[in-house]
Structures are given as structure tokens and as C-alpha cells.
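A quick write-up on the structure given underneath.
With one protein chain removed, the remaining protein chains of the complex are shown where they sit.
Order of writing sets the labels: A, B and C. Residues in every chain begin at 1.
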Amino acid sequence: MSQRVLLASFGSAGDLLGAARDLRQRGLPLLNAYTPHPIHGLEDLLAWRGSRLPLVGLVCGACGVALMLWFQHWTSAVNWRINVGGRPWNSSLSFLCVTFEVMVLFAGLGTVLAFLIRSRLWPGRSPALAVPGATDDRYVLLVGQQDAAFDVIEVGRWLQPYTPLELSERELEAV
Amino acid sequence: MAEAVLPDQPLIAGHKTPAQISAEISAPLGQRPNRTWWLLLAISGSALGLGLLAIGYELFTGIGTWGLNRTVGWGFDITNFVFWVGIGHAGTLISAVLFIFRQSWRTSLNRAAEAMTLFAVMCAGIFPLIHMGRPWLAYWMFPYPNVRGSLWINFRSPLVWDFFAISTYFTISAVFWFVGLIPDLATLRDRTAPGLRQRIYSFLSLGWDGSYRTWHRYEAVYLLLAGLATPLVVSVHTIVSTDFATAVLPGWHTTILPPYFVCGAIFSGMSMVLALMLVTRGALGLRDYIQQRHIDAMSWFILGTSGVVLLAYVTELFTAFYTGNPYEAFVFKNRALGPLGWSYWIMVCCNGLVPQLLWFRGVRHRPAAVFAVTIAVNIGMWFERFVIIVTSLHRDFLPSSWASYQPTLIEGLTMLGTFGLFFTAFLIFCRLVPVIAIAEVKQAVVAEQGGAAGGH
Amino acid sequence: MSHDSQPHDHGTPEPLPRRDFLKVAGFSTAAGLALAGCGRQRTAGEPALPYAEQPEGVIGGRPVWYASTCAGCGERCGLLAKCVDGRPIKLEGNPAHPLNRGRLCAVGQAQVLGVYDSQRLAQPQIGGQAASWEQVDQTVLGALTAARDQRRAVRLLTDTRSGPTSRWAMQQFCAAWGDCQVIVSDALSHSAVGEAHLQTHGVRAWPRLHLARATVVVGVESDFLGSGVAPVEQAADWSRARDLAAPDGRYLYHFQAEARLSLTGAKADQRLPLRPGAAAAWLQDLLNRVARRLGAAQQEATPKPDPRLDELADRLVQARSSSVVLCGLNDLTCQLLANGLNLLLGSYGSLLDLNQSSFQRLTDDAAVVALREELAAGQVGVLLLAGVNPLADLPDGAAWDKLLRAVPLTVQIGERVDETSAACRVLAPEPHFLEAWGDAEPVNGVVSVQQPVIQPRTAARSLVESLSVWSNRPQGGEALVQTAWQAAVWSRRTTDQGWPAFWDQALANGCVEVRPVALPSSVPQALNVAPPPVDTAPLELVLYAKVGQLDGRHAWNPWLQELPDPISKVSWDNYAALAPETAAELHLLEGDEVELTAGGARLKLPVLLQTGQAPGTVAVALGYGRAASRRFAAIGPRWIGAHPSVNDQGLVGGNAAPLRRWADGRLLDWAPVTLQATGRRLELARAQTQESQVLPAHLAPAGDPRREIVQATTLAAFRHNPQAGAEPLHHGPSELWGREHTYPGHRWTMVIDLNACTGCSACVLACQVENNIPVVGRDEVRRRREMHWLRLDRYLDPTSAGLDVAFQPMLCHHCDNAPCEVVCPVLATVHSAEGLNQQVYNRCVGTRYCANNCPYKVRRFNWFNYPHDDPDAELVLNPDVTVRTRGVMEKCTFCVQRLEAAKAEAARTGQPLRDADVQPACAQSCPAGAIWFGDRNDPNSAVARALADPRRYRVLEELGVEPAVNYLRVVRNAPAAAEESHHG
Partner (left out) sequence: MNPRVLTVVLSVGLLFSSVSLAMQLVNLRPPGNNQGYEPQQPIAYSHRLHAGELQIPCQYCHSGASRSKHAGIPAASTCLNCHQFVTASLGAVRAADEAAKKAGRAPQPVVSAELRKLYDSLGLDARLQRDPQRPVTPIAWQRIHQLPDFATFDHRAHVAAEVPCQQCHGPVETMERVRQQASLSMGWCVACHRTTKATPGGRPLRPSTDCATCHQ
């Protein structure tokens, strides 16, 4: 479903934050922002919940632990029992090191993969929304135009105190 | 910590704007390399080439081309391995631990430090591989289903733990490094004129567009990775230390080794990071980004870890004599007074005494002096591993098998080769990606200036 | 072939036509031909050649044992040759042989390699050109005829060849050619012993020693346990004389007076450093003291009181008729004094047997001197040299060169080209003793068959066959032996067997005991001799033979070259051994090269510091610097850091024979000497550099100056408390892990009696042969990379009252809680259900972690590929043992191939496997019987009994690794004075 949006571009993070706070008070829907670096406080203005990616990490880590504990027990004490230096078949103390490492590996890789997939990042992909300067020194706010009543001129005036560098309108497939 | 020490100095000198930061940090990437760079590359490349020749000769002829014998089964190989793993510890530590503790001064260092970790772990990884009698069968370390009745591997062996630890460490470090690099690659993509270089940056930046939704998740992931990497750093060197600590050999079989190794690794790693940063800031003209406050902070770190390492040496001696284990007591007497005693005293001087110079402001403010100290620490830490490995092995339980160890030229060249690899990789790294995390610096600078600009 | 050789009475007794097998290219279906190494995968396509005609009794892969006789030295032990698919691959002692009783020394073990030596003389030569036997026979017979016509002498100079066949063939030969004599010359001469007995007993004979019955033995420069005349027999007897469980409580007291530290001296309860020049006076002193105590004083003067000597005299007298004085010096005065002592002590008839006298070293120095004069006078027309190398062995070798060249015809009969060959016109190759028929009579009345076990690999002909041709009575070897035996052995039989049965039994047993030949003798009488004044030269040179090298005739043998000398632990070299205090006086350090000058001859050798050596003496081993060692120029791995195993002259060591001297018609092995440092330094290849278990003083922890690796006690303490000498554990083993593993079946265990071990190194070599252990060369040994799975540790205790020396065979301990197993990442070394620590070569990736973590340091790593220097020598490989490639760890397996074969054989026959059925190579070979091996789960096994010995202990017990190798403590019969000061 396509949507018309207003892109307001600022020269500093402070301006962006100020503008966002202002527009939010005026009840305009803030869809997203494009910034060269993370800005603390912006997620509150955008009213986003905390990411659930750490949960993915927890699950992956738990899987790693379970898998390795089972695998080490199965290979050493079940599948082929071999007397190694008089140690018990299931030398669980010795198995902790590898278990820990695999847990970290699974948790780390799992979280990053989930992040890349969720954020639609993969090699060779071109930016979904090419906002000039958003990776350099431009701070861009996306304001949704929900209805025909949306008045670009009016919004532009509201934004004047924050010295917007550019205002433009675009039709987006999805945000 | 460090900020409390130097409260009034700005993080980045010269009140940079974000655009300036992007431009200055990525400037070296756009230019043709200067003559110094080529010279350094030629030196490190030659060292790498010699090392490759030495490794090739050893693989073709046999481990006998090293000075090992039936008593001293590990020498330069594992010494270098532990040394490089140790070097590789500071990178992730600076990045992850300091990130968690919100030490924003890390932003100037973390990219290069992480890259150093990767290169050091690569150097380290060479040794377990080539020290094998039959390295072409190294894949047997991995438990895969096979036609031998499915003969698995020995999960009780510290070498298997090592294998998992080092490969996990490398993987997670590489991922951590790359995740941190994505926004900067996007910056570069957008700054570079169309062409091959731009296409490469475009490919590698995964379509990053600075969307705040992504930043939002990114921050969570980065924090999680940092949280995972921190215990990982500790675990890796702990596991490396179990190569020795779980053995029966006097001098190896001690419970102090894990903390001692972790601390030593941080100590040597920090020294190496500092040494490299001093060189880089000189060579690439990044004095505004890497300032005296960074050098000071690192110096305090080195002083602290030096103290811990020194304490470990004393504790070790105390334990050896207090427990009354005659084998243990002998090994420590032999370390200090035996035929390889010189290596012990190099270790004590370089790790315990020389770093104390950093207490003096006059030393800290002379980059050359700090550089000299960091090099001394690295020499000392190399000898620490040599002392632990060789002096414990060469005179163990039965006097009949006591022997000495004399490294050969091949071993020396192999060691040189890893330095060549490390510096070659680092030099190429300087030319391909920003040595300082652009987005993070911007964030830090904005946060600093933001108090006035109405952050919150 | 009417009669062929017979296998030893292990299996089928029917005659076996074995010689046919070489007609086919070999039975290569034997999968065990483990030549290619373990890393390589075979590709299909290699043809498998079976026999064309099946020889009877031969089954591919199944070993056949043949009884024969060793010719490695004069002792002539009976042996069993293990042949697999037609190849002899291992020699073991013949249990039916009364001398060596199933045991074999290191030199004997190493002989099998000679069969596959490609550098043996393959064809006769005349004047340096290859020739046929017909040409040789023509030349020799022509020269013999000419000599007879010209009334010139024919002489045969030979080493001791005591077999009836040799004697018979020599008689035939001498009878055929008028003025013909046989002269016996061994490089290591015992001529004076025979001469002394000629004077005291009226017979030129060498008594056989029955050491097992001795209570007190005094050795004066006599290395009877090491490089003596019959070390295998003596080692067994010596340990039997020190049986702590002997019912009559008898326990041998061994006193040794000697200049260098010999193997025998190392085992002595009391040692006295004594220069050879002072030996006669010392013996005279002892004789006086003994005579006084027995009331047979020969002189009035009261000897000066010397508590040590007096105690010795007391002991000797107390143990009359079971005490003996043995002198190893080739000096008539000393030998006469020793005979006088032994006559006083009544040793003849009890310990010294002149009836069954020894035929093992019948050298006649005087005859050699006489021959030299004849040669100088040009009286000799034909000189045959068999098994002798006068140019290399005699001090006047250079003169012999001229003398030999002047003889109209000199014929050298030998296996290899040596120093003397160049001076001889005809070279007649002699086969290896495993390739030819022959016999031996090591002691009067014990005749041993030398039966061939393989078709000769060269165009060689044995001495007896050649002599039969040259006596114009050509006969084959087997026929010669039978003819001689019918005449000289069967006639002395003690049973009433017919000839065929007698012969068959002799072949199957390997030897027969017959009536000794009666030798004419007179009533023994002691002679009064005045000892010469004590030599006062500041430095005295002592020449000796090493246990592994003997006189140097085996210098071609890489196994023996690499075998570390059990005392100095040096391999691949000889050296000038000095007492540390003497070296300090001369400002010499170990490794300094010195030039020795004695009697005009010079020799450059590196210095070795040897604790225990008499001050003022220099000891140098004979048998080095041999031309045969030239072959080792390229032995060992080749890489940029490698050093050759040979010295600047291209030889291994330096030949010390020119430093020997002739005196009074006897060959003396000591002389005044001067030393001059050359300024060069050489590093010796030493397999052990820390010589003592006493730690260096500045490194020893307070209160723990020594490590009780070898535990020892004194006899008195042992009688008081059998567990005396046990070292309290520093701390009890603690268990982190529970024990889940049981060993319900066999549980292999070893017990080594350190009290019995003489350090002879037979086990080291037996292990090397059995397990395909490579020779690595001098440089690798110098780098401490020797591959011997079983090494012999030697510990000296300089703090002890005398000099306590102990040997300790050190091999894989097969720990139940093996530290090596835990650390291997790929499960290449794990425990078996029978308690073995297994090493799987093909699984090993070579991290060496296991070796680092081995407290006993018994694991060996293949630093390089170590192929045989001689490709033919691959034929000696044991097909049951994998050949290891580079990068792989290896170690003692308790000869698991023997255990598995024995189990398979037990399964085949349906009989339960008993531990007596299987022995690892080391235990099998040990002359002293110091190694027990077996199943400790079997309460009736020998090893289970040995485990109950109160002397049992385990090395590094406190580590809790639960080793399966146990040791029994040394019990020294310490003299009274030392008893109190002894630490035990």
C-alpha cells in the first residue's frame, strides 16, 4: 500500500529532535527518521517499543547449550564409549567449555542474522529510501500524510524554528 | 574512570561537524597511498613472504626443522600462538567492555582495535595449524559424521576447547567488527564517486540507509554482541590457559593461570593497541581524534594490568614454595635461576618494572616514550609465554629427560612472518575502511555538544 | 638337499624346503608388508604374487622359528630366528641353550640387520677386480701349491672359531699344506688369562665362570656384565646370585676396582677407582691380606691397615669357595695374582670351571707377534685372514699394511670390505651367519648348531666351505657340519642315540650338551710374582670396548651406532672420558676437543666428563673410526639445519687402536698418555644430559635435594624391613573424577626389577627391532630426538659413599589415568579394555600435547620421515607393526601385536591365553630376567607374584596417574662403613 510522506531534512540532531517533539505534540504521525548515527531519545518520540532481538539471542544461546550438552554426552557416553584417561564416559565438567563457546556463537550469529533479515539488509541490496546525506550529515524526519487535510505549507511553517534544509514529498510503497 | 580524570577536555578536538568528521576520517581512503605507506608495506610484505617460505619449508620437510625435541614439544609455535591470542584480546575488550561501560573515548580506538583483534587471531590461528605434525588432517578436530564408525573427537581435550574458543572468538569478533562497520560503509558508499570502489562499498553496506528503525535494532544488537563478547574474551584466554592449567606438568598445573592469562592478554593487547594507535595517528594525521586523553587512559589501563600481572608472578612463587610440592618449587627456582633464567628476568623487567614509568606525566606526554614502553611490554609478554611453556617443559619430573631448547632459523622466520601478516593486514585495512568508526564519533561528538543543542 | 634345516620345536617338526621361496618374488599377499607407511592409501592394481609351488609348512604371514647360533661376538649364544614369509626379522635367545637360556644381548639382537645389508661384499675380488669363485680357488690353490713347493709357510689368522666344523676344516686344511698354522687373534684379547693358567694349572685354558653360585665377587677392570666374554650368561647368573628370596639367605657382594666406570662397576656394591698401572700392586696387597687370614702368608711384613681392603679380604675369606676375583687386564702378572687369589679362595671347581672351559675368546697374542716376525722375515707364502682386521685393530696396523702387501698371496675372508681389504689380494666374501651352515662350541661340551634361515643374498661362501675347497676336499656347508659332527660331536654323546636322531634333535633344539674334551693339566700351584712398580705417569689412558660396539666389527650397524652407551648415554661417537676433577685440573670442559698422544700415536677426540672415573685416567672406546662407518655420511633426515653423523674424516668416532701397545708379547689396552686441547669444540650426541637424580644444588627445593625416581635400600635395611627405602608420597593422589572403568578381562602389567637390571640395553635394541623403530642419526640424537620407545635411564649418585649407579628401563607406563589420553583432541591415544594405553598412528594429527603432558616423557614424535638408510633394510621390518610417517606420535605398545597374535592363536586353539604365552620383546630379551610382564588379573601369573614383592613401587606415584609399570627397589649389599652413612 502506498503512502505519501513528507521528508524534512535538518542539519543537526538537535534540530531533528526539536522538530520531532514539536510535530508529535501537534499529533502528526512520525513514521521514521534517517540519521547518520543513532540519537538517544528519538525512539521515545517515535513511540517505539524496545527491540525483541535480545530475545532471539537468548533462544539461540539456549539452543546452543542444549545442542552441545546433548551432543557431547551422546558422542562420548552413548554412541561410542571410549575410555579416555580414566575419565567418566560423560565427563560433564570437561564439556562446559565447548558448551559455553557454542552458546556464544549461536547467540551472536543468531541475533545478527535475525537483525539483518528483520532490517532487510543483505549484500548487494540498495537502500530502500535513498535520502541524500542521511549517512553523512543530514538528519531526516519522515512524516506521514494520513489524509487529504495534510497541509505541507503549514507543516513547513511549523518546522521553521528548526531550520529545515529541505522539505520534499514522496510516494512510498511501504515504510 | 578516564573521563573523571580528564573532565574538561573534549572527546574530539577542534569542534568538528558531522560532515567534517566524515570527510577527515575517510580522507585517506580516497587518496593515493604515500611513500611511507608503500615502504611499510614493502617491509611487512617481505616479512610475510619470508614467513610463508619458512612455513612452506616446514610443511614440506617436517616439524623437525624447528628446534623442538622429545622433552620440549612446544616452543616458538605455541608461545607465538598465545602471544597473538593475547594481542587479539584488547580489540574486543576495548570495543565491548568499554561500550558496555559507556566509555565514549573508546570511539576513537575501537575500529582499529577490533581489526587488530582479527589480524592477531589470524596470526594466532596459523600456529595451532602448522604446529601439527600432519596439518592437512586438521579438520579431524571437528566432530563430523564419518565412515570410521563415526569416530568423534575428545571433548575432554583442552585443544578441542581451544579450537572451539578460537574459532568462536574469531567469528564473533569478525561479526562484531562488521556490524560496526556497516553504517560507515554506507557513508563511504554515498561519498564515493561511482565506480568499482563504490560498487564494493555498496555491496558490503547491505543496503544501509540510515533508517532509524534499523538504528534502533542495531543498537540493541550491538549491545547484545558486546555483552556476548565480553565473557567471550575472558573465556577464550581462560581456555587457552587450560591448555597448560589442566596438564600435569609442574609450572603448568596451577589454578592461577586463567586470571593470570586473561589479565596478561589484556595487558599485552592494550600495549599493542596503544603502540599501533600512536603510529597510526602520526601516519594518518588523526591527532584530533586520538588525543592525549586516550593515551592517558590507555596508560592507566596498562599500569593496572601490569600490577595484576606482577601480582600473579609473586603469587605463583608464593604458591610454589608454600605448598611444599617439590616439583613445583623446583620449576620456579629453575625458571629464575636455571639455564633459561634470562628469559624469566626479561619477563619480570619488561612486564613489571618498565610499565611503572607510565606513572610519570613526562613519560605519558612523550609519544615516543610511551611507544617504547608498549614495545617493552610486548617483548615481556612474549617472554612470559616462552617462560611458561619452555621452562616448564625442559626440566620436568624425570631428570633423565631434561633437555634444552634452541629455536632454529625456520622458527624465527615463521614468527617474523606472523608480524609481517599482522602489519600487512593492518596497512591494507588502513587503506580500505575508515580506521575510526565515523558514525560512533559523530554520535559521541553530537552527544557532547548536544547538551547545548537540546538533546535531552 | 638330503636334510634341510628344521624349525625350532615350536610347531611342526617336519623338514621344510625353505629355500624354494626365493624362486618366486616373495609372498607379497602378506598384507602386513607395512612398508609404505600409514599415511598413504594403497591404490588397487598392485599384483599379489602367490607361490608357484607351495612349500610345505609355510603359511603366509605365520612366523616360523628356526634355531641357530649367534655370531655377533665370541659368546656364541643360541638363538631362534623368527622368519615371516621367508625373511628372518627378529632374533631371540634360544631357551634350550644352556648358556644364554633364551636371552640375547643388544649386539646379538642387531645381527639380523646384516642379512639385508646391501653393502656387504657380494662377490669375490682379486686385486680389486670382481672375480668368480673358480678364479679365486684357482689363485688360492696355485699360491698354496707354490708355497708348499717353496717351503714357505701357510698361515690362517682368524678370530675365535671354536665350532667343531671350523676346527675340523682347519685341521683338514693344515694337514693338506705342510707348514700351516692357525693363529687366533681377537681384537679384544684375553691372552694373558690363558697364559696364566698355563703357568698355574698347566693348561692354556680360560675357565668358565659360574657366577650364580658366588657370594663375593671382586672385579678388577673386568667388565664381565658388559663387554666381557659372556655377558648374557653372566648377567643372568649375577642376578640369580642376588636373589633376595634365596632360601639360604645368600646374596652376592660385588666389589669392583677399575679405572673407568664400566657397566659391571655400575652394578657393584662398592667401587674403587683404580688405575690399571696400579692394579698389580693392589691385587698383591689383597692377596697378602687374604693369605694372612688363611694362614698362608707369603711375606712377613704386615700390610698397612686399610678398613675397606680389610673388610673385602674378610668377606672373601668368609665366603671361601664361593668367592672369586676376576681380572680383566691382559697382563700376565695381574692374571697370575688373580689365579693365586682364586686358588687360595678355592674358587676353582666351584665358581671357575676349567673342565667346561670357555672357548669364547682363545686369542694367542704371542702367536700374533710370532706371525708378525714370520711375515717380516718373508717366510709366509699364503696368509688367510678370516674375521680379523689387523690394520684397524692392532696398534701397529700401519706396519701390518706393509707386511701383508709383501706376502705372495693374502686372502681376506669376511663379510665386508674393511681397512685390511686394501692390503689383501683376494677378497673372499663370507655369508652372514644366518645364511650359512656352521656351528659353535662356546664352552667345552656345549655345541650349538648354526643353521641357515635364508638363502644367501650374496655370492658368499663360508670359511669352512672355502677351506674344504682349498684342502681339495670340496663339500657343502651342511655336509661339512654333518661330517665334523659325526667325528667330533656325536662321538662325545652322553646318550645312546643313533646319528640321524641325534642330528635331528640337535637341529630342533639348536644345541647339544656332550662330554667336554679332556684337556691335559697339572696340579694347580700358585706362583710367586712380584708386581711391577706402580706406573706413575700423570695421565693414564684406558682403552675399552663399549657394550654396543665391542671391538668395532659391527660399526656398519646403524642400530648399534645409535644405541646410547648405557654409562655415558652417548651414541654415535667415542670420546675421551675424564673424571670431572681431572678435567678441572686440565682446564677442560665437556666437548673440548683434545689430542691424545700415546706411544707416538695421536688421536683427536672430544672430552666427556664421567663421574666415577679414576682421577688421572682417560678412557677411550675402541671400535670407532671404522671404514665401515663411512656409510653413515648421509644417514638421518636431510634439511638445511642437519649435521652429518660422521666427522671430518667421514667416520663415526676415531680409531683408538693405534694407542694400544704391545708389551711382552701381549696386547695392552692402557698406556701413559698426554692431552693437548685443540681449541675446537664438538657437541656429543647424548641421550641423557642430567646424570643424577640429585638436583643441582642451587635449584633444589629446600629439604628435597633429590628425586626418588630410582629407589634403593641396603641389604641390612631390607632384611630388617622389606619395605625399606620406600619414599613417602609428597601428597596422596586426589580424585576429581569417579572411577567408572573396570578391566574384567586381561589386565597387562609390567614389573621391572631394578636390582637385577644391569643396563646392558638388550631391551632397547629388542624393542627397536620388534617395533620398526627408525634410526635417526647423530644430529637428531644430539637434538634429543632419538626414537627408542624404551630408553635406559642411568642415574649416578655422587653424594653416596661409593658411587651409586642405577639403571632404569623407562617405557610407556600405560597409566590408567593417562594424562596423555585426556589431552589428545582426536582420540588418537585412548585406553583399551585390557589396560593398554593405545596409540593410533593413523589417527594422530601430531599436536605433541600428549608428549608434553607425559610425566615420564616416553612418547616419541616423528619429526621427519626416517627411512632406512639402506633400502634393502626395509626387508627387516616387522610386518605386524605399522611403519610410522612423519608428524605422528609413537610409543611403547607393550608389543600389542604380540598380545593380539597370542589372543588370536588362543582363539584358534581354544586354549585360554596365559601370560607365559606372550612376552613383549624387552621382557623376552632381558639377560638378567629383570622384566616381568603379564596379566595381573590372573593370580597365578608371574607378574601378579612380582607385584606382591615388598620392594615394589611406582615412579611418580603421587601424580595419581596409576601407571601399569612397576619397579622393584634396588638392594645394595653396602659395605659396613657405607651402611651407616647411607641415606636409606
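One rule holds for everything that comes next: a residue touches a chain if its C-beta (ideal position, glycine included) is under 8 Å from a C-beta of that chain, and two chains touch if they have at least 3 such contacts.
Everything numeric in this text was worked out from a predicted model, so none of it was measured.
Only one of the listed residues, C:Val896, C:Cys922 or C:Leu968, touches the absent chain: C:Val896.
Contact with the chain not shown here comes from a single listed residue; of C:Ala143, C:Cys334, C:Val881 or C:Val965, that residue is C:Val881. Here the missing chain is touched by one residue of B:Arg148, B:Arg199, B:Arg287 or B:Arg366, and it is B:Arg148.
Among C:Arg62, C:Arg473 or C:Arg954, the one in contact with the hidden chain is C:Arg62. Checked against the full complex, the one of C:Pro50, C:Gly378, C:Gly498 or C:Gly650 touching the unshown chain is C:Pro50.
Think of the hidden chain as still there; on chain C it touches residues 23-25, 27, 29-38, 40-42, 44-54, 59-62, 745, 830, 832-834, 836, 838, 840-843, 880-883, 893, 896-897, 899-901, 903-905, 907-908, 910. Interface residues of chain B facing the missing partner chain: 146-151.
The rule we apply is simple: only the chains that are shown with their structure count from here on.
Rounded to a whole number, the gap between the C-alpha centres of chain A and chain C is 81 angstrom. Mean C-alpha position of chain A lies 29 Å from that of chain B. Computed centre separation for the pair chain B/chain C is 57 angstrom, with centres defined by C-alpha atoms.
Contacts with at least two other chains are made by residues 151-154, 156, 158, 160 of chain B. Multi-chain contact residues of chain C, defined as those touching 2 or more other chains: 819, 822, 824, 827, 830. Considering their complex, residues 57, 61-65, 67-71, 73-74, 128, 131-135, 137-138, 140-141, 151-154, 156-160, 163, 243, 246-249, 321, 324-326, 329-330, 333-334, 337-338, 393, 395-403, 408-410 of chain B touch chain C.
On the chain C side of its complex with chain A, the touching residues are 736-741, 815-822, 824, 827, 830-833, 962. Residues 17-19, 22, 143, 149-156, 158, 160-161, 164-165, 168, 171-172, 175-176, 179, 182-183, 186-187, 189-191, 202-204, 206-221, 224-225, 228-229, 231-232, 235, 239, 242, 438-440, 442-443, 446-447, 450, 453-456 of chain B are the ones touching chain A in the complex.
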